[in-house]
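Here's the structure, in C-alpha coordinates; my notes come after.
Every protein chain of the complex appears in place save one, which is left out.
Right, chain A next:
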Amino acid sequence: MTPKMILLVEDNASDVELTRRALGKSRITNELVVAEDGQQALDLLFGTATQPGLAPDRLPALILLDLKLPRLDGLEVLRRIRADHRTHRLPVVILTTSREEQDIAAGYDLGVNSYIRKPVDFHQFAEAIQNLGLYWLVLNEAPPKVDEP
(Lines give C-alpha, C1' and ligand atoms only; values in the text may rest on other atoms or scores of the structure.)
Protein backbone atom coordinates (compact mmCIF):
# COMPACT_ATOMS: atom_id res chain seq x y z
CA MET A 1 0.00 0.00 0.00
CA THR A 2 1.32 3.40 -0.95
CA PRO A 3 1.87 5.72 2.02
CA LYS A 4 -0.64 8.47 2.44
CA MET A 5 0.19 11.91 1.25
CA ILE A 6 1.29 14.93 3.29
CA LEU A 7 -0.62 18.16 2.60
CA LEU A 8 1.61 21.22 2.83
CA VAL A 9 -0.26 24.53 2.91
CA GLU A 10 2.45 27.11 2.17
CA ASP A 11 2.63 30.04 -0.21
CA ASN A 12 6.40 30.59 -0.16
CA ALA A 13 7.94 28.57 -2.99
CA SER A 14 11.33 28.64 -1.35
CA ASP A 15 9.90 27.24 1.88
CA VAL A 16 8.04 24.57 -0.09
CA GLU A 17 11.23 23.44 -1.75
CA LEU A 18 13.21 23.56 1.49
CA THR A 19 10.51 21.46 3.18
CA ARG A 20 10.54 19.01 0.35
CA ARG A 21 14.36 18.87 0.61
CA ALA A 22 14.23 18.37 4.37
CA LEU A 23 11.67 15.57 4.00
CA GLY A 24 13.80 13.97 1.33
CA LYS A 25 16.85 14.10 3.55
CA SER A 26 14.80 12.46 6.32
CA ARG A 27 13.90 9.60 3.95
CA ILE A 28 10.21 10.37 4.24
CA THR A 29 8.76 9.17 0.98
CA ASN A 30 5.14 10.19 1.36
CA GLU A 31 3.75 12.18 -1.51
CA LEU A 32 3.85 15.91 -0.76
CA VAL A 33 0.81 17.78 -2.04
CA VAL A 34 1.11 21.56 -1.90
CA ALA A 35 -1.70 24.06 -1.60
CA GLU A 36 -0.53 27.62 -2.08
CA ASP A 37 -3.29 29.27 -0.09
CA GLY A 38 -6.01 28.40 2.39
CA GLN A 39 -8.84 28.31 -0.11
CA GLN A 40 -6.94 25.94 -2.37
CA ALA A 41 -6.30 23.65 0.58
CA LEU A 42 -10.02 23.53 1.45
CA ASP A 43 -10.96 23.00 -2.20
CA LEU A 44 -8.57 20.12 -2.36
CA LEU A 45 -9.93 18.53 0.80
CA PHE A 46 -13.66 19.10 0.34
CA GLY A 47 -13.96 19.68 -3.40
CA THR A 48 -15.55 22.48 -5.44
CA ALA A 49 -18.50 22.79 -7.81
CA THR A 50 -16.42 21.38 -10.64
CA GLN A 51 -14.20 18.90 -8.86
CA PRO A 52 -14.94 16.37 -6.14
CA GLY A 53 -13.15 16.34 -2.80
CA LEU A 54 -10.77 13.69 -1.65
CA ALA A 55 -12.14 10.24 -0.96
CA PRO A 56 -11.88 9.24 2.70
CA ASP A 57 -9.07 6.85 2.08
CA ARG A 58 -7.19 9.48 0.06
CA LEU A 59 -7.16 12.00 2.87
CA PRO A 60 -3.68 13.16 3.88
CA ALA A 61 -1.84 11.48 6.73
CA LEU A 62 -0.67 14.89 7.97
CA ILE A 63 -1.37 18.49 7.21
CA LEU A 64 1.47 21.00 7.59
CA LEU A 65 -0.17 24.39 7.83
CA ASP A 66 1.43 27.80 7.57
CA LEU A 67 -0.53 30.58 9.25
CA LYS A 68 0.11 33.59 7.04
CA LEU A 69 -1.54 32.67 3.78
CA PRO A 70 -3.18 34.56 0.92
CA ARG A 71 -7.00 34.55 0.69
CA LEU A 72 -7.88 32.36 3.68
CA ASP A 73 -5.42 32.33 6.57
CA GLY A 74 -4.14 29.23 8.33
CA LEU A 75 -6.26 29.56 11.45
CA GLU A 76 -9.45 29.77 9.37
CA VAL A 77 -8.39 26.67 7.39
CA LEU A 78 -7.82 24.88 10.70
CA ARG A 79 -11.23 25.94 11.93
CA ARG A 80 -12.93 24.56 8.78
CA ILE A 81 -10.99 21.29 8.98
CA ARG A 82 -11.99 20.81 12.60
CA ALA A 83 -15.58 21.77 11.83
CA ASP A 84 -16.03 19.09 9.16
CA HIS A 85 -16.68 15.58 10.41
CA ARG A 86 -14.64 14.05 7.56
CA THR A 87 -11.46 15.79 8.58
CA HIS A 88 -11.89 16.75 12.19
CA ARG A 89 -9.62 13.94 13.41
CA LEU A 90 -6.79 14.65 10.93
CA PRO A 91 -3.40 15.46 12.51
CA VAL A 92 -2.67 19.09 11.73
CA VAL A 93 0.69 20.66 12.54
CA ILE A 94 1.14 24.41 12.33
CA LEU A 95 4.48 25.05 10.74
CA THR A 96 5.12 28.73 10.75
CA THR A 97 7.63 31.47 11.23
CA SER A 98 5.48 33.24 13.79
CA ARG A 99 6.12 32.85 17.47
CA GLU A 100 3.40 35.27 18.46
CA GLU A 101 1.73 34.06 21.62
CA GLN A 102 -1.69 34.89 20.32
CA ASP A 103 -1.14 32.65 17.26
CA ILE A 104 0.01 29.76 19.39
CA ALA A 105 -2.95 30.13 21.73
CA ALA A 106 -5.45 30.45 18.87
CA GLY A 107 -3.96 27.38 17.17
CA TYR A 108 -4.34 25.22 20.25
CA ASP A 109 -7.82 26.63 20.93
CA LEU A 110 -8.89 25.46 17.46
CA GLY A 111 -7.52 21.97 18.17
CA VAL A 112 -4.16 21.89 16.40
CA ASN A 113 -2.05 18.81 17.20
CA SER A 114 1.31 20.53 17.24
CA TYR A 115 2.90 23.94 16.74
CA ILE A 116 6.35 24.12 15.21
CA ARG A 117 8.30 27.30 14.57
CA LYS A 118 10.52 27.23 11.52
CA PRO A 119 14.10 28.08 12.52
CA VAL A 120 16.29 30.17 10.23
CA ASP A 121 19.15 27.69 10.40
CA PHE A 122 18.48 25.07 7.72
CA HIS A 123 20.09 22.32 9.71
CA GLN A 124 17.80 23.00 12.61
CA PHE A 125 14.89 23.22 10.16
CA ALA A 126 15.75 19.89 8.60
CA GLU A 127 16.04 18.32 12.03
CA ALA A 128 12.64 19.67 12.99
CA ILE A 129 11.04 18.29 9.80
CA GLN A 130 12.69 14.95 10.34
CA ASN A 131 11.44 14.72 13.91
CA LEU A 132 8.03 15.82 12.82
CA GLY A 133 7.75 13.21 10.06
CA LEU A 134 9.07 10.50 12.30
CA TYR A 135 6.66 11.32 15.04
CA TRP A 136 3.45 11.83 13.09
CA LEU A 137 3.96 9.26 10.34
CA VAL A 138 5.73 6.51 12.20
CA LEU A 139 5.33 6.74 15.92
CA ASN A 140 1.88 8.20 16.08
CA GLU A 141 -1.14 5.91 15.65
CA ALA A 142 -3.29 7.37 12.90
CA PRO A 143 -6.88 8.21 13.71
CA PRO A 144 -9.49 5.70 12.52
CA LYS A 145 -11.15 6.32 9.18
CA VAL A 146 -14.32 8.31 9.29
CA ASP A 147 -17.20 6.65 7.41
CA GLU A 148 -19.37 8.63 5.06
CA PRO A 149 -22.65 9.32 6.74
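One rule holds for everything that comes next: a residue touches a chain if its C-beta (ideal position, glycine included) is under 8 Å from a C-beta of that chain, and two chains touch if they have at least 3 such contacts; residues count from 1.
What we mean here is this: contacts and distances are computed from a predicted model.
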item: From "histidine kinase", "Carbohydrate ABC transporter permease", "Glutamyl-tRNA(Gln) amidotransferase subunit A" or "Sigma-W factor", the hidden chain's UniProt protein name; value: "histidine kinase"
item: Chain A residues touching the omitted chain (full complex); value: 12, 14-15, 18, 21, 67-68, 96-101, 118-123, 125
